[in-house]
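Note that one protein chain is taken out, while the other chains of the complex remain in position.
After this line comes subunit A, so read on.
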Amino acid sequence: MKPWILLLLLSLSISSNLAFQSDELLITDDEEFGLEGGRPSSPSPQIPSRSTRKRSSDSESDSRVQFALEHAFGDSSEFSVAGTFTARLKTSPHGGQTLTKLRFSRNDLTSTEKEKFKKLLENDDYYKIRLPSDVLNAPGRDYVISSVKARCLPSNGLDEHILIHMEGVNVLAVNYGAPGACQYPRQLKLPTKWSFNSHTVLKHSELAPRTPIFSEDIGGGEIGDDEGVKPMVERSFWAKYWMYLVPLGLIVMNAVTQGLNMPEEQASGQTGQTQQAVGAAPRGQGAAVRRR
């Protein structure tokens, strides 16, 4: 509990100048939570069952939602159920509904489906999936369709990556494909294992960064002046007057060395003195000349 509050506070402090509403932050937090929960989902049916048990102990306001993923092989075939998504419907106090904790369980491919898939691979054709655009009263206005060249999917097994863009309880779009790259000259490669290895991610819209407002600068001249003065104060004495201090120091040093050398020169005679006069202010040079 404690680190969670800390996190919240931290995020609040980071974005305090943006003045977000706190509940919005909660949603984004939850979304990330759901996102993390969704990622390691696997075809094993145990996980959803376990999560349901856990959920029953959760608050009563949340309810479970199920919706089906349907797939089709190429143009000719009809859509059929390929798996089910289960998620928790979370109702925020403002009336907005969001899905969290998405789980996905995929049905195993039947032998006819395997055959169809093989055919797709041979023809380099499209494997299509679809989701209802409204998860509460499916299919909503229309289905959300996505498709991928079937040859992109096989690696060891069949790797798929489902990215669902949500807006409340509406599915905006689903992006379907291989989790990694799909090299362009697509090679025909049959999977060794005919089971899907699914990765699902739920994504919500992110907020645009606020326009920076320098209203103080525009509004009052005094504040602007204050800000202008501050850096001046911060600059040290040395930083400000070095250009005067350095020559001064040089002159002083020169004078000192001259003062020190005075007795010596008096001894060395006239030539030394003239040379000293010709030699420029730097002490080192003067010394060198003297040595000569």
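Following the convention adopted for this analysis, contacts are C-beta pairs under 8 Å (C-beta built on N, C-alpha and C of every residue); 3 or more make two chains touch, one makes a residue touch a chain; residues count from 1.
By our rule, contacts and distances are computed from a predicted model.
> Given that one chain of this complex has been left out, which of "Replication factor C 3", "ER membrane protein complex subunit 1", "p-loop containing nucleoside triphosphate hydrolase protein" or "Protein LST4" is its protein name according to UniProt?
The UniProt record for the chain left out of view names it "ER membrane protein complex subunit 1".
> For the chain left off this view, which of A:112, A:137 or A:183 is in contact with it?
Once the missing chain is taken into account, the touching residue is A:183.
> Have a look at A:137, A:156 or A:211 and name the one touching the chain we're not showing.
A:211
> Can you list, in ascending order, the subunit A residues touching the missing chain?
Spelled out for subunit A, the touching residues are 75, 124, 126, 128, 133-134, 140-149, 152, 161, 163, 165, 167-168, 170-173, 175, 177-185, 203, 205-214.
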